[in-house]
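This is the structure I want to talk about, given as C-alpha coordinates.
A protein chain is absent from this complex, but the other protein chains hold their places.
In order of appearance the chains are A, B and C, and numbering begins at 1 in each one.
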(Lines give C-alpha, C1' and ligand atoms only; values in the text may rest on other atoms or scores of the structure.)
Protein backbone atom coordinates (compact mmCIF):
# COMPACT_ATOMS: atom_id res chain seq x y z
CA UNK A 1 0.00 0.00 0.00
CA UNK A 2 1.40 3.30 -1.07
CA UNK A 3 0.89 6.20 1.30
CA UNK A 4 1.12 9.72 0.05
CA UNK A 5 3.07 12.00 2.36
CA UNK A 6 2.57 15.47 1.03
CA UNK A 7 5.65 17.65 1.01
CA UNK A 8 4.80 20.98 2.59
CA UNK A 9 4.44 23.92 2.23
CA UNK A 10 1.65 23.87 -0.32
CA UNK A 11 0.28 27.18 -1.47
CA UNK A 12 -2.82 28.26 -3.33
CA UNK A 13 -3.37 31.83 -4.54
CA UNK A 14 -6.75 32.96 -5.79
CA UNK A 15 -8.59 36.16 -6.53
CA UNK A 16 -11.03 37.45 -3.92
CA UNK A 17 -14.26 36.16 -5.40
CA UNK A 18 -16.85 33.91 -3.81
CA UNK A 19 -16.72 32.04 -7.14
CA UNK A 20 -13.38 30.65 -6.02
CA UNK A 21 -14.59 29.26 -2.67
CA UNK A 22 -15.20 25.86 -4.25
CA UNK A 23 -11.61 25.59 -5.48
CA UNK A 24 -10.37 26.59 -2.04
CA UNK A 25 -12.52 23.93 -0.39
CA UNK A 26 -11.31 21.27 -2.83
CA UNK A 27 -7.69 22.21 -2.12
CA UNK A 28 -8.18 21.88 1.63
CA UNK A 29 -10.05 18.64 1.17
CA UNK A 30 -7.39 16.90 -0.88
CA UNK A 31 -4.68 18.00 1.55
CA UNK A 32 -6.58 17.10 4.69
CA UNK A 33 -7.49 13.70 3.27
CA UNK A 34 -3.85 12.77 2.90
CA UNK A 35 -3.18 13.80 6.50
CA UNK A 36 -5.56 11.10 7.67
CA UNK A 37 -8.34 13.11 9.30
CA UNK A 38 -11.84 11.64 9.49
CA UNK A 39 -14.43 12.95 7.07
CA UNK A 40 -16.15 14.82 9.88
CA UNK A 41 -12.97 16.65 10.86
CA UNK A 42 -12.14 17.38 7.22
CA UNK A 43 -15.58 18.95 6.92
CA UNK A 44 -14.81 21.16 9.90
CA UNK A 45 -11.47 22.31 8.54
CA UNK A 46 -13.03 23.08 5.17
CA UNK A 47 -15.74 25.12 6.85
CA UNK A 48 -13.24 27.14 8.89
CA UNK A 49 -11.22 28.00 5.79
CA UNK A 50 -14.37 28.86 3.83
CA UNK A 51 -15.47 31.22 6.63
CA UNK A 52 -12.05 32.88 6.83
CA UNK A 53 -11.91 33.42 3.07
CA UNK A 54 -15.52 34.57 2.90
CA UNK A 55 -14.71 37.21 5.51
CA UNK A 56 -11.70 38.36 3.52
CA UNK A 57 -13.80 38.68 0.36
CA UNK A 58 -16.64 40.44 2.17
CA UNK A 59 -14.86 42.63 4.69
CA UNK A 60 -11.22 43.02 3.63
CA UNK A 61 -11.91 43.40 -0.09
CA UNK A 62 -15.55 44.57 0.06
CA UNK A 63 -16.51 42.10 -2.67
CA UNK A 64 -13.96 43.42 -5.18
CA UNK A 65 -12.69 40.53 -7.27
CA UNK A 66 -9.24 41.98 -7.80
CA UNK A 67 -7.72 41.22 -4.41
CA UNK A 68 -5.42 38.30 -3.68
CA UNK A 69 -5.99 35.55 -1.17
CA UNK A 70 -3.02 33.36 -0.41
CA UNK A 71 -3.48 30.09 1.44
CA UNK A 72 -0.37 28.40 2.72
CA UNK A 73 -0.49 24.93 4.24
CA UNK A 74 2.16 23.53 6.52
CA UNK A 75 2.55 20.62 8.84
CA UNK A 76 4.66 20.35 11.94
CA UNK A 77 5.12 17.18 13.95
CA UNK A 78 1.70 17.52 15.51
CA UNK A 79 -0.13 20.34 13.74
CA UNK A 80 -1.73 21.13 10.41
CA UNK A 81 -1.18 24.87 9.99
CA UNK A 82 -3.27 26.93 7.60
CA UNK A 83 -2.10 30.50 7.00
CA UNK A 84 -4.30 32.84 5.00
CA UNK A 85 -3.00 36.19 3.82
CA UNK A 86 -4.72 39.14 2.22
CA UNK A 87 -3.82 42.71 1.29
CA UNK A 88 -7.23 44.18 1.99
CA UNK A 89 -8.50 46.53 4.67
CA UNK A 90 -6.70 46.15 7.94
CA UNK A 91 -8.58 44.19 10.55
CA UNK A 92 -8.15 44.15 14.30
CA UNK A 93 -9.84 40.97 15.44
CA UNK A 94 -9.59 42.11 19.05
CA UNK A 95 -12.28 44.69 18.31
CA UNK A 96 -14.74 41.93 17.44
CA UNK A 97 -16.41 40.65 20.59
CA UNK A 98 -16.82 36.93 21.06
CA UNK A 99 -20.49 36.51 20.22
CA UNK A 100 -22.80 35.36 22.96
CA UNK A 101 -24.82 32.88 20.99
CA UNK A 102 -27.89 33.36 23.18
CA UNK A 103 -27.73 37.14 22.90
CA UNK A 104 -27.12 36.69 19.25
CA UNK A 105 -30.45 35.02 18.67
CA UNK A 106 -32.32 37.45 20.86
CA UNK A 107 -31.08 40.21 18.62
CA UNK A 108 -31.73 38.08 15.56
CA UNK A 109 -28.63 39.36 13.87
CA UNK A 110 -28.04 37.91 10.45
CA UNK A 111 -24.26 37.72 10.26
CA UNK A 112 -21.59 37.34 12.89
CA UNK A 113 -21.35 33.57 12.94
CA UNK A 114 -18.27 33.11 10.77
CA UNK A 115 -15.52 33.80 13.26
CA UNK A 116 -17.41 31.87 15.92
CA UNK A 117 -17.48 28.82 13.64
CA UNK A 118 -13.78 29.18 12.80
CA UNK A 119 -12.88 29.06 16.49
CA UNK A 120 -15.19 26.12 17.13
CA UNK A 121 -13.84 24.13 14.19
CA UNK A 122 -10.12 24.71 14.75
CA UNK A 123 -7.79 24.24 17.70
CA UNK A 124 -6.15 27.65 17.29
CA UNK A 125 -7.14 30.80 15.39
CA UNK A 126 -4.78 33.77 15.50
CA UNK A 127 -5.07 37.04 13.58
CA UNK A 128 -1.97 39.16 13.01
CA UNK A 129 -0.07 41.30 10.50
CA UNK A 130 2.63 39.80 8.28
CA UNK A 131 4.68 42.23 6.15
CA UNK A 132 1.81 44.63 5.55
CA UNK A 133 -0.60 41.81 4.91
CA UNK A 134 -3.41 40.60 7.10
CA UNK A 135 -2.83 37.09 8.32
CA UNK A 136 -5.03 34.54 9.97
CA UNK A 137 -3.34 31.38 11.12
CA UNK A 138 -5.48 28.40 11.96
CA UNK A 139 -4.25 25.19 13.49
CA UNK A 140 -5.78 21.75 13.66
CA UNK A 141 -3.93 19.10 15.63
CA UNK A 142 -3.00 16.10 13.53
CA UNK A 143 -5.07 12.96 14.03
CA UNK B 1 -29.17 27.02 -10.70
CA UNK B 2 -26.02 28.67 -9.55
CA UNK B 3 -23.04 28.46 -11.85
CA UNK B 4 -19.57 28.98 -10.53
CA UNK B 5 -17.43 31.14 -12.77
CA UNK B 6 -13.95 30.91 -11.40
CA UNK B 7 -12.02 34.16 -11.28
CA UNK B 8 -8.60 33.60 -12.82
CA UNK B 9 -5.65 33.47 -12.41
CA UNK B 10 -5.52 30.64 -9.91
CA UNK B 11 -2.14 29.52 -8.71
CA UNK B 12 -0.82 26.49 -6.89
CA UNK B 13 2.75 26.20 -5.62
CA UNK B 14 4.13 22.91 -4.41
CA UNK B 15 7.47 21.32 -3.65
CA UNK B 16 8.99 19.03 -6.27
CA UNK B 17 7.94 15.69 -4.88
CA UNK B 18 5.92 12.97 -6.55
CA UNK B 19 4.00 12.87 -3.24
CA UNK B 20 2.37 16.11 -4.34
CA UNK B 21 1.14 14.86 -7.73
CA UNK B 22 -2.23 13.94 -6.23
CA UNK B 23 -2.82 17.47 -4.94
CA UNK B 24 -1.86 18.85 -8.34
CA UNK B 25 -4.31 16.52 -10.07
CA UNK B 26 -7.10 17.47 -7.66
CA UNK B 27 -6.45 21.17 -8.29
CA UNK B 28 -6.67 20.71 -12.06
CA UNK B 29 -9.76 18.59 -11.69
CA UNK B 30 -11.74 21.05 -9.63
CA UNK B 31 -10.82 23.89 -11.98
CA UNK B 32 -11.52 21.98 -15.19
CA UNK B 33 -14.86 20.78 -13.82
CA UNK B 34 -16.09 24.32 -13.41
CA UNK B 35 -15.04 25.14 -16.99
CA UNK B 36 -17.54 22.58 -18.25
CA UNK B 37 -15.28 19.99 -19.87
CA UNK B 38 -16.46 16.40 -20.16
CA UNK B 39 -14.97 13.88 -17.76
CA UNK B 40 -12.92 12.36 -20.57
CA UNK B 41 -11.34 15.69 -21.46
CA UNK B 42 -10.75 16.51 -17.79
CA UNK B 43 -8.90 13.20 -17.52
CA UNK B 44 -6.71 14.20 -20.45
CA UNK B 45 -5.86 17.60 -19.00
CA UNK B 46 -5.02 16.05 -15.64
CA UNK B 47 -2.73 13.54 -17.34
CA UNK B 48 -0.90 16.23 -19.31
CA UNK B 49 -0.26 18.26 -16.16
CA UNK B 50 0.82 15.16 -14.24
CA UNK B 51 3.32 14.30 -17.00
CA UNK B 52 4.69 17.84 -17.13
CA UNK B 53 5.15 17.96 -13.35
CA UNK B 54 6.60 14.45 -13.22
CA UNK B 55 9.20 15.52 -15.77
CA UNK B 56 10.08 18.58 -13.71
CA UNK B 57 10.52 16.45 -10.59
CA UNK B 58 12.55 13.80 -12.42
CA UNK B 59 14.62 15.80 -14.85
CA UNK B 60 14.68 19.44 -13.74
CA UNK B 61 15.06 18.71 -10.02
CA UNK B 62 16.53 15.17 -10.19
CA UNK B 63 14.10 13.97 -7.53
CA UNK B 64 15.17 16.57 -4.96
CA UNK B 65 12.13 17.58 -2.87
CA UNK B 66 13.29 21.12 -2.28
CA UNK B 67 12.46 22.63 -5.66
CA UNK B 68 9.39 24.70 -6.40
CA UNK B 69 6.73 23.95 -8.98
CA UNK B 70 4.31 26.75 -9.72
CA UNK B 71 1.13 26.06 -11.64
CA UNK B 72 -0.79 29.05 -12.90
CA UNK B 73 -4.20 28.68 -14.47
CA UNK B 74 -5.79 31.25 -16.73
CA UNK B 75 -8.68 31.44 -19.09
CA UNK B 76 -9.07 33.59 -22.17
CA UNK B 77 -12.25 33.82 -24.23
CA UNK B 78 -11.59 30.46 -25.84
CA UNK B 79 -8.67 28.85 -24.03
CA UNK B 80 -7.81 27.25 -20.74
CA UNK B 81 -4.12 28.09 -20.25
CA UNK B 82 -1.93 26.13 -17.85
CA UNK B 83 1.51 27.57 -17.17
CA UNK B 84 3.99 25.53 -15.16
CA UNK B 85 7.21 27.09 -13.89
CA UNK B 86 10.28 25.57 -12.27
CA UNK B 87 13.75 26.76 -11.26
CA UNK B 88 15.51 23.49 -12.00
CA UNK B 89 17.99 22.46 -14.66
CA UNK B 90 17.50 24.29 -17.91
CA UNK B 91 15.75 22.30 -20.59
CA UNK B 92 15.73 22.78 -24.32
CA UNK B 93 12.72 20.86 -25.54
CA UNK B 94 13.89 21.27 -29.14
CA UNK B 95 16.66 18.78 -28.40
CA UNK B 96 14.11 16.09 -27.62
CA UNK B 97 12.99 14.39 -30.81
CA UNK B 98 9.31 13.67 -31.37
CA UNK B 99 9.16 9.97 -30.59
CA UNK B 100 8.21 7.63 -33.38
CA UNK B 101 5.89 5.37 -31.47
CA UNK B 102 6.67 2.38 -33.72
CA UNK B 103 10.41 2.83 -33.39
CA UNK B 104 9.86 3.33 -29.73
CA UNK B 105 8.47 -0.13 -29.24
CA UNK B 106 11.08 -1.75 -31.44
CA UNK B 107 13.70 -0.35 -29.11
CA UNK B 108 11.57 -1.20 -26.09
CA UNK B 109 12.57 1.95 -24.33
CA UNK B 110 11.02 2.37 -20.94
CA UNK B 111 10.57 6.12 -20.69
CA UNK B 112 10.01 8.80 -23.26
CA UNK B 113 6.22 8.76 -23.38
CA UNK B 114 5.50 11.73 -21.15
CA UNK B 115 6.01 14.57 -23.59
CA UNK B 116 4.26 12.60 -26.32
CA UNK B 117 1.19 12.24 -24.10
CA UNK B 118 1.25 15.93 -23.19
CA UNK B 119 1.10 16.89 -26.86
CA UNK B 120 -1.63 14.37 -27.58
CA UNK B 121 -3.75 15.50 -24.66
CA UNK B 122 -3.48 19.26 -25.15
CA UNK B 123 -4.09 21.60 -28.07
CA UNK B 124 -0.83 23.50 -27.57
CA UNK B 125 2.36 22.74 -25.62
CA UNK B 126 5.14 25.33 -25.66
CA UNK B 127 8.38 25.27 -23.68
CA UNK B 128 10.23 28.53 -23.01
CA UNK B 129 12.16 30.54 -20.44
CA UNK B 130 10.43 33.07 -18.20
CA UNK B 131 12.63 35.27 -15.98
CA UNK B 132 15.24 32.59 -15.40
CA UNK B 133 12.62 29.96 -14.86
CA UNK B 134 11.69 27.09 -17.11
CA UNK B 135 8.18 27.43 -18.38
CA UNK B 136 5.83 25.05 -20.12
CA UNK B 137 2.56 26.50 -21.29
CA UNK B 138 -0.21 24.12 -22.23
CA UNK B 139 -3.49 25.14 -23.80
CA UNK B 140 -6.79 23.32 -24.05
CA UNK B 141 -9.56 25.00 -26.03
CA UNK B 142 -12.65 25.63 -23.97
CA UNK B 143 -15.63 23.33 -24.55
CA UNK C 1 -20.93 23.00 -12.96
CA UNK C 2 -24.06 23.54 -10.90
CA UNK C 3 -22.75 24.07 -7.44
CA UNK C 4 -26.07 24.81 -5.90
CA UNK C 5 -29.66 24.39 -6.89
CA UNK C 6 -32.87 25.57 -5.28
CA UNK C 7 -36.31 24.38 -6.30
CA UNK C 8 -39.79 25.32 -5.13
CA UNK C 9 -42.75 22.95 -4.81
CA UNK C 10 -46.22 23.51 -3.37
CA UNK C 11 -47.50 20.82 -1.02
CA UNK C 12 -51.00 21.89 -0.08
CA UNK C 13 -50.68 25.32 1.46
CA UNK C 14 -47.03 24.74 2.29
CA UNK C 15 -44.06 25.82 0.17
CA UNK C 16 -41.31 23.22 0.05
CA UNK C 17 -37.85 24.40 -0.96
CA UNK C 18 -35.42 21.72 -2.08
CA UNK C 19 -31.82 22.74 -1.66
CA UNK C 20 -29.09 20.81 -3.41
CA UNK C 21 -25.31 20.92 -3.44
CA UNK C 22 -23.16 23.57 -1.80
CA UNK C 23 -24.71 26.50 0.04
CA UNK C 24 -21.98 29.07 0.67
CA UNK C 25 -21.44 32.82 0.35
CA UNK C 26 -21.50 32.44 -3.41
CA UNK C 27 -24.77 30.57 -3.68
CA UNK C 28 -26.68 31.93 -0.67
CA UNK C 29 -28.09 34.89 -2.68
CA UNK C 30 -30.06 32.43 -4.75
CA UNK C 31 -31.79 31.04 -1.68
CA UNK C 32 -32.34 34.61 -0.50
CA UNK C 33 -34.13 35.42 -3.77
CA UNK C 34 -36.36 32.43 -3.32
CA UNK C 35 -37.39 33.59 0.14
CA UNK C 36 -37.95 37.14 -1.10
CA UNK C 37 -40.30 35.80 -3.76
CA UNK C 38 -42.22 33.79 -1.18
CA UNK C 39 -42.67 36.94 0.91
CA UNK C 40 -43.97 38.85 -2.12
CA UNK C 41 -46.38 35.98 -2.85
CA UNK C 42 -47.44 35.92 0.80
CA UNK C 43 -46.32 32.32 1.19
CA UNK C 44 -45.22 32.15 4.80
CA UNK C 45 -45.35 28.42 5.52
CA UNK C 46 -42.06 27.02 4.38
CA UNK C 47 -40.34 23.67 4.69
CA UNK C 48 -36.73 23.46 3.54
CA UNK C 49 -35.83 19.94 2.45
CA UNK C 50 -32.08 19.38 2.91
CA UNK C 51 -32.01 15.87 1.50
CA UNK C 52 -29.55 16.74 -1.25
CA UNK C 53 -27.58 19.48 0.48
CA UNK C 54 -23.91 18.55 0.87
CA UNK C 55 -22.56 21.63 2.54
CA UNK C 56 -23.56 24.81 4.35
CA UNK C 57 -21.50 27.72 5.63
CA UNK C 58 -22.58 30.63 7.83
CA UNK C 59 -23.67 32.56 4.75
CA UNK C 60 -26.33 29.91 4.19
CA UNK C 61 -27.36 29.84 7.83
CA UNK C 62 -27.76 33.61 7.71
CA UNK C 63 -30.50 33.33 5.09
CA UNK C 64 -32.79 31.49 7.48
CA UNK C 65 -32.07 33.98 10.24
CA UNK C 66 -32.91 36.79 7.84
CA UNK C 67 -36.37 35.52 6.95
CA UNK C 68 -37.72 33.42 9.81
CA UNK C 69 -39.11 36.34 11.77
CA UNK C 70 -41.13 37.65 8.85
CA UNK C 71 -42.60 34.21 8.30
CA UNK C 72 -43.54 33.86 11.95
CA UNK C 73 -45.00 37.36 12.14
CA UNK C 74 -47.36 36.20 9.40
CA UNK C 75 -48.46 32.97 11.08
CA UNK C 76 -45.97 30.96 9.12
CA UNK C 77 -42.57 29.44 9.88
CA UNK C 78 -39.43 27.97 8.34
CA UNK C 79 -39.08 24.30 9.24
CA UNK C 80 -36.26 21.99 8.26
CA UNK C 81 -36.37 18.39 7.08
CA UNK C 82 -34.19 15.55 5.79
CA UNK C 83 -30.90 17.01 6.98
CA UNK C 84 -27.81 14.79 6.91
CA UNK C 85 -25.64 14.56 10.01
CA UNK C 86 -22.77 16.71 8.84
CA UNK C 87 -25.05 19.60 7.94
CA UNK C 88 -27.12 19.16 11.10
CA UNK C 89 -23.99 19.34 13.23
CA UNK C 90 -23.34 22.89 12.06
CA UNK C 91 -26.90 23.97 12.86
CA UNK C 92 -26.64 22.21 16.19
CA UNK C 93 -23.35 23.84 17.11
CA UNK C 94 -24.91 27.25 16.56
CA UNK C 95 -27.95 26.48 18.68
CA UNK C 96 -30.48 26.44 15.86
CA UNK C 97 -32.45 23.51 17.34
CA UNK C 98 -33.67 25.89 20.07
CA UNK C 99 -35.10 28.24 17.50
CA UNK C 100 -36.15 26.03 14.59
CA UNK C 101 -38.02 22.76 14.20
CA UNK C 102 -36.12 19.91 12.54
CA UNK C 103 -37.89 16.85 11.10
CA UNK C 104 -36.62 13.61 9.66
CA UNK C 105 -39.23 13.63 6.91
CA UNK C 106 -40.59 16.38 4.78
CA UNK C 107 -44.12 15.01 5.28
CA UNK C 108 -43.86 15.32 9.04
CA UNK C 109 -42.73 18.92 8.68
CA UNK C 110 -45.52 19.75 6.24
CA UNK C 111 -48.13 18.16 8.49
CA UNK C 112 -47.06 20.31 11.41
CA UNK C 113 -48.41 23.29 9.51
CA UNK C 114 -51.80 21.65 8.85
CA UNK C 115 -52.12 20.76 12.51
CA UNK C 116 -51.71 24.39 13.39
CA UNK C 117 -54.49 25.17 10.95
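Here, a contact is a pair of C-beta atoms (placed from the backbone, for glycine too) under 8 Å apart; a residue touches a chain by one contact, two chains touch by 3 or more.
Bear in mind the structure is a predicted one, so any value in this text is a computation, not a measurement.
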item: Partner chains on view for the chain not depicted; value: A, B
item: Sites on subunit A contacted by the missing partner chain, in the whole complex; value: 1-4, 33-34, 36
item: Residues from subunit B at the interface with the omitted partner, ascending; value: 18-19, 21-22, 25, 39-40, 43, 46-47, 50-51, 54, 57-58, 101-102, 105, 108-111, 113-114, 116-117, 120
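The rule is simple: only the chains that are shown with their structure count from here on.
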item: Minimum number of chain-to-chain touching steps separating subunit B from subunit C; value: 1
item: Dominant interface by contact count, named by its two chains; value: A-B
item: Mean-CA-position distance for subunit B and subunit A (Å); value: 28
item: Of all residues in subunit C, the ones touching two or more other chains; value: 3, 26
item: Contacts with two or more other chains, residues of subunit A listed in rising order; value: 19, 22
